[in-house]
Each structure stands twice: as structure tokens, then as C-alpha cells.
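Pasting a structure here, questions to come.
All protein chains but one are shown at their positions in the complex.
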Amino acid sequence: MKLKIAFFDMASCEGCQLAILDCEDIFLHILDLVEIVEFREALSETAPRFDIAFVEGSINREMDADRLRDIRARCSWLVSLGACASHGNVQARSNALSPAENLQRVYGAEACHTVHTDPEYWPLWAHTRVRAVHQVVKVDYHLRGCPVDRHEFLHLVKRLVAGSLPRFARQPVCVECKYNGNECAFAHGETCMGQITWGGCDAICINGGYRCDGCRGLLPGANLEAHRALLRERGLGEAEIDSRYRLFCSADVGPQEAQP
Amino acid sequence: MRGFLTTRTAVLDWLRTLGQQEDVFFPLPLGENSFSFDKVRQHSRLAFEDFDAAPGEKPFRASSCVQPPGKKLSPNNEQIFRFSKNAHGEYQLTPTLDERPRIIAGLRPCDLKAIHLMDRVHSDDIADAHYLTRRRNTTLIAHDCLQPCDEHCFCDATGSLRWRQGADIFLTPQPEAKLLLEALTERGERRLDDAGFAPCSDIEERRALAEEKRAQPFGRHFDAPLQRVIDTVSDSWESPVWDKHVERCFSCGTCNLVCPTCYCFDVQDDYNIDDPDSGQRSRRWDGCMLEEFAVVAGGHNFRPQLAARQRHRIKRKLAWLPARFGDGSFCVGCGRCGHQCTVDIDIFDIANDLLAATEARP
Partner (left out) sequence: MTPLDFDAEVLTPRMARIIEARDMTAQERFFRLQLPRPLNHRPGQFVMASIPGIGEAPISISCGPRHDEQLELLVRNTGSLTRAMHRLQAGDFMGIRGPFGSGFELAEFEGRETIFVAGGLGLAPLRSLIEPVLSDPQRFGRATIISGCRTPADELYREQMQAWARRPKARVIRLVNDTAHQPWDGEVGLVTAPIAKLEIDTPNTLAVLCGPPVMYKFVIMELAARGLSNAQIFIDLERRMRCGIGKCGHCQINHVTCCREGPVFRFSDLESLPEALT
């Protein structure tokens, strides 16, 4: 029997689901292996149970957390899909501000007044913090990145279909960067997050001549102290370094001081 | 063995011509400050330094060449076999052996020695058919160094500077923009016979001329002779030096992956999405500095401490593999690991610190 898979989106741009739909050249072959039972980007049906749930997006509101718990109860494997689900992504930067401050800064005083006085709106803002999926329910696998890497997605699906388990090496971006024979970003004066960032992306940004901005999250146990010192030596100020570290992973590294 | 003398331009033109018939890998610029052994095309801009080149004028620096040339003999994601399964569940497995002829040209003595050491490793005990098949079909055209590549070089300290073994053809810079070409193997002879260069009658004098020109001292030198370094590293187990050199380490594996004598690998299987009954097994480069390298089934890690992994790497290069193969240092002094490391952790400094720590020991 084919594995049933389902996709769900929380607070996100849905770019990760699009990245998966982008497997169009092989999508029909994937459908030979699995049955997609819920996928708002491509399907309208819903299913009571499924084998793999892919959850895209961060958890911003309590109602999202409830929905997520319901999804967890209906699946065998729950997979966080992309940077928002895996570590909060850019929206988690708002964790550094109170909801009221956030609202005012984004929409100005007038809108702020409307929201505060309208019972329909305020609950949407009254969240305490943006959470990654694993901060609410147990996550079996993380598909990291902004967006996810389609090879990792395929690896996960193919392994589970075959009765095996996926394996995501716990190693930094530098490994694949060296596989690809790239010139190190530091060798041409750039500063890079590769040494402290989860690999698995094939070092795609450095391959393209850019640097790693850390969209796949901090590698557990990464030597942040040494990395911070290195960035300082390369002329970055503390605020800039902080900003780099929390660009994609604020939910992981915890609330940080606000940017002016 | 025979020698020939011709102009640099003639040699580079010859390589370009060969590049039209088979894969010729030559060090070409990569990015702003790096090099890569890439396939020579008709209009590739190939260069060797002049006989009179000042230090820093080399068009190639080993330490800035991210992937050592020897990696062409065991490429990343190298396929080991292909398989297919029939309706009865029976498998057909076909080992993948790459027999295409190829040339690696312009490699330096340090990388040449590294390939010699890899030949030893892969033919030791149970031989590695995949490496040896590629190696047998590869012509090596090495080029001497009369100046160190840069401040990272310590090839002379590790006994690599005058290495020639394993090369099919050895090139030595000569005055007046010329090169001495020596055939060191029958394969090299055949190649040079076909090339039609003018024979050289005074090979010994030409070699001596280059030797006289060679920088002295050449690159960095350890604070003690190589054998003392090897003895010291062999005898160092508990030492604060190991801890000192991992304070800034990211455990990123770069030092392993750029090293010309690192050959560890991990094995990966995959099946084809369009035909799940077929697929392949392949291997990819791995490194003992990476956290999960010594993890066994069930999750136990036999080398969880970073300092222990660093010690393992250094002892392989400067103690254990030298003892096993009796072919000198497995560090060839190319300077890659120290230069490619973003926090400058350099095997050269570690060795010197171990020497100093041993001296200081009562």
C-alpha cells in the first residue's frame, strides 16, 4: 500500500510547497510511490489519517498550535518543512518585541487603535512568540532551508517508502562546499555562516557566488564563540553579527534585542 | 629515460591539443584567489612560471587549490556499482570501473607525492579496484617548484619537494622560457615520442641548473628534522597542544576534505525515482574531524571530543600512516589545511607546538 502524505501550511510564504511542486519533472514518479491526501497548493480533499505530515510555516497563534497538535495525532511521521517550521525564520524576529510594539511599528498608530478595539483582530496579534514546529509538538525529521532542498525531500520520501529511514548528516555547509570545490567565501573577503550552519543544501548559495546566510539553522554544538570572533576580525560589528545569527533562526536562538 | 627540451609555449600548446582528445586536467584560476584542476579547453589560459620567477610570481599555489589534483582519482560521489532487480526479486550488480584515459598536468611535487601515497594505500592488502583502475589510466605530468608557492608551503620540511616517483613526465623550468621534459615511465616516453619535441642531450646539467636556482631555504621548516617530528607526534597522546588547537575549530571537516592524503569515505545507496528496482551505491568523501565520523550503530560515538578528533587527524598524517607504510610523512606540506581553514589551524603549527611541549617536558 502506498504511503499517504499530507502537506499543511502555517505562517509561511508557501515557497517550500512550491519548491516541492517544482519537482514537476519527476512528480508523476513520486505519485507512483506515495498518495498525496492533503495539499492545498494542489488538492482540495482532506484525509483523517496519513503516514507523513509535512508542516510548513511557523506557529504564531494558539489556534495554529491546536491545529498542529491535531495533525500530530493523525500522522506517523511529522516533518517540518523549511526554515519557518524548523526554526521560525524571519517572522520570529518579532519575538524580540511585545505584540503591541510590533503592531505599532508595522502598521502605525491608527491601525493599532482599530486592532486594539476590535475583538476580531486582537487575538491575531496577542501571540507571545513565534514558535518553530518542534517547540509545540514532536518532530520526526526536519527538512531545513529557505526553501527546502528537493533532494532532501526526495531522500526522505524514498527512504520511508522503502521501509528504511532517512539520514541527514549532522555536518556544516562547508562539507558540501568543499565537495563542490568552491573558493571559500572568506578567501575573497566575504563573511559566511557556512561553518556553523546545518548542511544538506549542497552549498547552493556559495556555488552561486554568494555566501551562506544560515537559512538551515545553527548546527547543534556549533562553535559560535569562534565564529563571532572571526566575523569581528573581518570587520563586522556586534549588532550586525547578531542580526546575521537571528535572520533565519530567531525561534531557535531565543528572543534577541530589537533592531533600531 | 629520455629527456626533451622545448619552450613553455610549445608544452602548453601540446597540452591544449591533448585536451581535445581526452580529459586533461590543469590548474586554472577559480574565483579571485583560488585554483582548481579543471579540464583544458581549446582556449584555456594555461601558464607555468618562468625560470627566473620571483617568489610570489607563480601562476599556481598549491595551498589555494581547494581540491588537490589526486581527487580526480577518487572523485566525490564515485559510483561503486549499479543494480537492477527483476520481477523475481533477483539482482544484477555491475561494478563501475572508470577506464577512461586522462591526464593530470601541472601538479606539483607535493601533490605528486600525495598520489604516490594514495597508490600505496589503495593497493595495500585488499586493493581498491575503483581507485587503481582510474590510476592505471591516468598520465601524470608534474612540474617542479623552484620557489615555494606561498607562505603556507612546507613541502621541503615533509620530504616532498624533490619528489618525482609516480610522475610519467616531469617538467623542470629552464632559462629562456624553456622546459625540460623527462619521461620517467614508459607511458611518459610514449607520450613524449608522439609529441615531437627536440631531444635534450644534457639532462643532468639542466637539472643541476634548476637545482642551483631553487630557493634556499625552501618554504617553512619545522623546528626539528622530520624524523623528530614524526617521533614526537607518535609519542604525544595526552597533551594540552591538542586542546589549544581546537579552541577556534568549527569541526567543519575542511582540513580533511582539502587534504591530498585524506581518503576516508562514507557509502550511500539510492534507487532511481523513475525505476525503483534500479539504482546505485556510491561513496562520498568523509572526514575524521566531523562529529559523526566514529558513531556506531545505536548511536555511541567513539570519538566525541573535538580535541581527540584533531589528534586522530594529525597522528594519521605524522605517526600512524608513516609507520604503516614506511614511506615518510603522510603530510606532504602543501599547506592547504592551514590555508583553507577559516581560523588558521595549521598542522605545521601543531607539530611545532608538540615539539616545543616535548622539549619543555622534564
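Here the chain labels run A and B in written order, and each chain numbers its own residues starting at 1.
Simple rule for what comes next: a contact is a pair of C-beta atoms (placed from the backbone, for glycine too) under 8 Å apart; a residue touches a chain by one contact, two chains touch by 3 or more.
Bear in mind the structure is a predicted one, so any value in this text is a computation, not a measurement.
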- Task: Kindly name the visible chains that come into contact with the excluded chain.
- Result: A, B
- Where B:52, B:124 or B:243 are the choices, the one touching the absent chain is B:124
- Query: Which residue from B:1, B:198 or B:323 sits in contact with the chain not drawn here?
  - Reply: B:323
- Among B:231, B:247 or B:270, residue touching the chain not depicted: B:270
- Task: Provide the residue numbers of chain A that touch the chain removed from this figure.
- Result: 159, 162-167
- On chain B, what residues meet the omitted chain? 80-81, 83, 85, 89-91, 93-95, 97, 116, 119, 121-130, 132-133, 135-136, 166, 237, 263-271, 276, 279, 281, 283, 286, 288, 293-298, 300, 302-303, 308, 312, 315-316, 319-320, 323-324
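Assume only the chains that are shown with their structure count from here on.
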- Whole-Å gap between the CA centroids of chain A and chain B: 38
- Message: For a test of understanding, state which residues of chain B touch chain A in their complex under the given definition.
- Response: 30-34, 36, 64, 66-67, 76-77, 247-254, 257-258, 270-271, 273-274, 276, 284-285, 287, 290-292, 340, 342-343
- Item | Interfacial residue positions of chain A with respect to chain B in the complex | 26, 29-30, 32-33, 154-155, 158, 161-162, 169-172, 174-175, 178-179, 181-184, 186-188, 194-196, 221-223, 226-227, 229-230
